[in-house]
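Please find one structure pasted underneath; my questions will follow.
Missing here is one protein chain; the remaining ones are kept as they sit in the complex.
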Amino acid sequence: MEDFLLRLPQTLINGLTLGSVYALIALGYSMVYGVLKLLNFAHGDVYMVGAYVGLAVMTVLIPAAGAFLPIPLLIIVMLLVAMVVTGVLGIMIERFAYRPLRNAPRIAPLISALGVSFVLQNFIQLTVSPRPLSYGSGTLIPTGSALMVGDLRLQTSRLLVIGTTVLLMVVLAYFVRSTRLGRAMRAVSQDPEAAEMMGVNVDFVIAATFFIGSALAGVGGVLVGIVFFSVRHTMGFIAGLKGFTASVVGGIGSIPGALLGGYLIGMAEAFASVYISVTFKDAITFLILLLVLLFRPTGLLGKPISRKV
Amino acid sequence: MSLGHERQIKQQPVTEEEEVRIGVDEWVAQVDRRRQQRSGPWGQFMRRWEAIPASWRVALVALLLLTAPLVVQSPPVLDALNLTDADFIVRTGATFLIFSLLAVGLTVVVGYAGLLDLGYVAFYGIGGYAYAYLASDFVATLGITENGIHLPSLIALPIIIVITAFVGWLLGFASIRLSGDYLAIVTLGFGLLFVQLAMTLTRVDVFWLDRSLDLTRGPNGINRLDDLSFFGFQLESTLAYYYFFLLLVGLIVLIVYRLNHSRIGRAWRALREDELATEVMGMPVRRLKLTAFAMGAGIAALAGASQAAWQGNVVPTRYNALALIDLYAMIVLGGTGSLPGALLGAFIFTVLPEVLRSVQIASIFFYGGLVLGLLLWLGLSRRFLVVLGGLVAGGLVFKVIADVLWPGLDAGVAPTEGMVLNRLVQEWLVLPANFELVGNIAIGLAVLLLLLVTVTTRRWRWPMLGVALYLLIFAWETRLVVEPAVTRILIIGTTLVVLMIVRPEGLLGKPRVTVV
Partner (left out) sequence: MISKRRITLFLLTFLFAFAMAACQPQATAPADDEPAVEELPADDEPVAEEVEEEVEEPAEEPAEEPAEEPAEEPAEEPAEEPDDEEMDEEEAAAGPIRVGFLGPLTGGAAFLGQEQLNFAKVATEIFSEESGIEIEILEGDTMIDPDEARLVTERFLADPNVVAVVGPAGSQVCEAVQPLFAEAGVAHVTPSCTRISLTDPGTETFFRPIPHDGLQGPTVAAYMFDELGARSAFLVDDQSSYAVGLTDEVETALSAMGVDDVERASVTQEETDFSSLVTTIVADDPDVVFFPSQIASQLGTMAVQLQEQGYDGEYFLADGGFDISWVETAGDAAEGTYVSFFAPDPHFVEEMEPYNERYQEQYGDFGAFGGPSALSADIIAHAIGRCVEADSLSRECVRDEIAATDMDPSILGIPVSFDENGQLVGGEFFIFQVQGDQFVLVGP
């Protein structure tokens, strides 16, 4: 029992960090699914591109960092540039790989998404490097810098990840609830045709959704780079799967669901690996997924499927 | 049915799918039919192909597949190709057949019954591992038997099929309440879990032994499996396996074809089109779904076991998500729900990557694809010639200007020599000394410009197209030819996207009209 308590705080932090990243990715899946009913399997690779963009910005700006660019500002610049680049990338993927297929069988965009994913991965391998690259520990946030709460060490980089995620969620929630575009998104996700008849520019709303979803994944990529250093051109695949799982557990199409699912999967992994077995953490996570879906077939916060007759 | 409808039937041979239409009324059917009038070179080709009677078509394909290995292995052909043997061609053929088998099984689940089963490769894997258990020395290491288990194939294969079909049934049973994407994620999880367990079940404690057991040998997999043998005749060479696989594919295709045209096939299609309506009609939806799952799993297991016997080993990576992606790409590319489509998809997806291994072929593919794409887009119009001619002339002018204005820029050294075509093109390009960075930028720019060209309708898109093509060719000659392995995957990826956009219903699929 003592042993259990000893490891608890660190496990929680591990889970929250991982969960934040999953949540950021899951949001993109969920939002896109909400408006288009489409699984964007290239989403994981958008996240990967985000990590590389962040690294590129860092490499370019780091000489200036000491002189006149404070580190927090540098991190914000990295996040912003990555958001813009991945956002635009998301719009492009939608425009060129999905829009022509909007009325096609549901499985067709899945395959074109795979094509996009192949291209993105190998493009990065070709133009950047097949070698895993590293943000480097201590380049942005000094190694070992932490906030001490009693005996509890809260690593600064992890706090940054969790904080940024929560902040973005709040902004997103406000955006979806209260802005014109946010309302338009909700309208499109409920009934695209009706929304169009009410004067909503559906194409624009879909593009915006892709921009936001992809930008969030880009942020996830940069944050992973900052907190775990290592980036590779194949990192998107597994992360994409985890994000997808998270969004399904939470109820695909639901934004709070994606958040919940992300943290749930992150926590499940952390707890499973610390208290049960590192080796079988993915298996355990899968069992949790299966259990959740057995009792709630449309995810935790998903709406029950209503079938039109 | 109206008269016009019948006349059209005369013009076009009736294909299987058209006999039964559920949820599609007359008007929609006609719209559908009109949309099916394929156009373009592919449509033209397909019409000619379909004009041949069905039995002849089947016979022709079968004959080709039967004789192909003999032809490529005959001494004159080998001499002509300057090969010492054609084993790799036969091996590619056998791989194609195995994937055909898998694709046919997946067609039953996804194409006929409409269940998005992403755990399909797990059954393939279970078949393989089951074969490893039943037909090798491996079990001996588990302390159960002395020399392992060596069942004859005629006993082992049916056992494996039945077991795996049962597992498939179980998975279906567990996820019966789920539909669509939720079913997809659960089955996907199952597939990944299988690979994960195959990787890590290497130290399992059991009660009857005081040591832990290695159930799967982890990433190394289980080696030295028995060859398949029937009635004392043992399959040893790849060629023998090729013919065995061919037999299997023929058999399974026949069974699936018959099944699809029986009551259960029609019920599956009904299920795919509208689950609720099917249920209301009093169909046993639950049992139909489970049958589809079990059937797909059984076929996958057969493929897995035969594959394992042929390769002589099982490794977890064979059954990973990449294999799943390949399989789905095959059936979607060929046309979901079409048996010939599944075979064609499997053929393209096993042969194309092999063909692209050669830089020369990849170059032909690239330049051919460039010109063909341009041609299909613009037609054989004056504009096409202007673009092509403008590109060539523009390149020359650019080269001259570059040579005059900045003499040092064009170092003229190409990274590879390649074939005649490549050398000609390299002479035409301006090649700076440090091509790597420039080449990388060129790839990105070219892709961007090309994408822009496809969306804008302004007049300046033609010059832009020229610039994009120039950059693309530049990138090809400086970067892509140098890294054939990466280029190969890039080409496959691009082909997937383009094909999906050009023919969303797949090559042999039929566009479906849904009633809203």
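Odds and ends about this structure:
Residue numbering begins at 1 within each chain, and the chains themselves are lettered A and B in the order written.
Note that a residue touches a chain if its C-beta (ideal position, glycine included) is under 8 Å from a C-beta of that chain, and two chains touch if they have at least 3 such contacts.
Computed from a predicted model, the values in this text were never measured in an experiment.
Annotation: of A:Asp45, A:Glu94 or A:Glu269, A:Glu269 touches the absent chain (contact as defined above).
Touch with the chain omitted from the figure is made, among B:Gly125, B:Pro484 or B:Gly506, by B:Pro484.
Contacts to the hidden chain, counted on chain B, fall at residues 40-41, 44-45, 48-49, 52, 57, 60-61, 64-65, 68, 71-72, 77, 80-89, 91-93, 95-96, 199-200, 202-203, 218-221, 223, 311, 313, 315, 317-318, 347, 351, 354-355, 357-358, 360-361, 363-364, 367-368, 371-372, 375, 379-380, 385, 388-389, 392-393, 396, 399-400, 410, 412, 417-421, 423-425, 427-428, 483-486, 488-489.
Residue-level contact of chain A with the missing chain is found at 3, 6-7, 10-11, 13-15, 17-18, 122, 125, 129-139, 143-144, 146, 153, 155, 224, 227-235, 237-239, 269-270, 273-274, 277-279, 281-282.
Here is the rule we go by: only the chains that are shown with their structure count from here on.
Note: centroid distance chain A to chain B, computed from Cα atoms, is 29 Å. Partner chain B is touched in their complex by these residues of chain A: 33, 39, 92, 95-97, 100-101, 103-105, 107-112, 114-119, 121-123, 125-127, 237, 241, 244-245, 248, 252, 279-280, 282-283, 286, 289-290, 293-294, 297-299, 305, 307, 309.
Those residues of chain B whose C-beta lies close enough to touch chain A in the complex are 110, 116, 174-175, 177-182, 184-186, 188-190, 192-193, 196-197, 200, 276, 321, 325, 328-329, 332-333, 336, 440, 443-444, 451, 454-455, 479-480, 483, 486-487, 489-490, 492-497, 500-501, 504-506, 509, 512.
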